[in-house]
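Take a look at the structure below.
Apart from one protein chain that is not included, each protein chain of the complex appears where it belongs.
Presenting chain A:
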Amino acid sequence: MRISRRRVGAVVQKEWMEFRQSKSILWAMSVLPIILVLGIIGLNATLAQHAGSSPDDLGEIDIPAALSGLSPLAVFLVQLNDQMLVTLLTIAVALPAYIAASSIISEKQTKTLEPLLATPTSTLELLLGKALGAISPAVITTWLAYGLILVGLSVVTIPTVAAYAYRPAWLAAMLLLCPLMALLSVLCGLCISSRVNDPRVAQQIMAFLLLPLIFLGTGTVGGWLYISLPLVLLGVLILAMVDSGLFWLTVWLFRREVILTRWQ
């Protein structure tokens, strides 16, 4: 099977041009990350001023081994930041899901799918283009927000706390886990939307994808889960396998004729 980069590129570019016109996507892409970036920097700036004092009431929660040498306040801040960064990752999952689910369905609704399928574009090229088109804005937004957070933290917070925000585990999570999670969500979106005609149904089903992240976020705050490099790499490995399997499933499920004719 030959993949034409030109055609995949054309699909990606077209998706981008359509987002540019879509207010809801632009809002979701900018507002959520901005709130997170401001929240995380603001909280650190406020709390880091009490670095001298050692509030005893923070000693109640579990402290992961990796943080054992830190002051209770620093532990609290690292855990807070970890939780915020997990939340940042949810953007990378939720946004592509939204985009991908609407993508195929809106092509069905506006009847653009028929002339599109009449071009020599293969199913693989089409889905690859749609997937990359939906992932890229989310991943780039996430990276941008992460960059801003790192810059902000290095200015406002305790240096050791700031360093924890770019420890290898987080770098790996942002660089590898984030695109893979975005891909997972996009693939679920494409898979579902080629079968379902209502974008809302597709979006609701995909809310389930957020469950593991909520678990991760709760664990971080609770102190019983620490985001370590092995944990992230394990996640990367699992996701890479799930993603590639799901990609072929999506291509296989995408029956051009059924998608075209079931929609009346």
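Note that contacts are C-beta pairs under 8 Å (C-beta built on N, C-alpha and C of every residue); 3 or more make two chains touch, one makes a residue touch a chain; residues count from 1.
Following the convention adopted for this analysis, contacts and distances are computed from a predicted model.
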Name per UniProt, for the chain absent here [options: "Formate dehydrogenase subunit gamma", "Phenol hydroxylase P3 protein", "Nitrogen fixation protein NifU" or "ABC transporter ATP-binding protein"]: "ABC transporter ATP-binding protein"
Per the touch definition above, residue among A:Gly9, A:Pro72 or A:Gly219 touching the missing chain: A:Gly9
Given A:Leu113, A:Leu153 or A:Leu246, the one touching the chain that is not displayed: A:Leu113
Positions on chain A where the hidden chain makes contact: 4, 6-7, 9-11, 13-14, 17-18, 21-22, 110-122, 256-257, 260-261
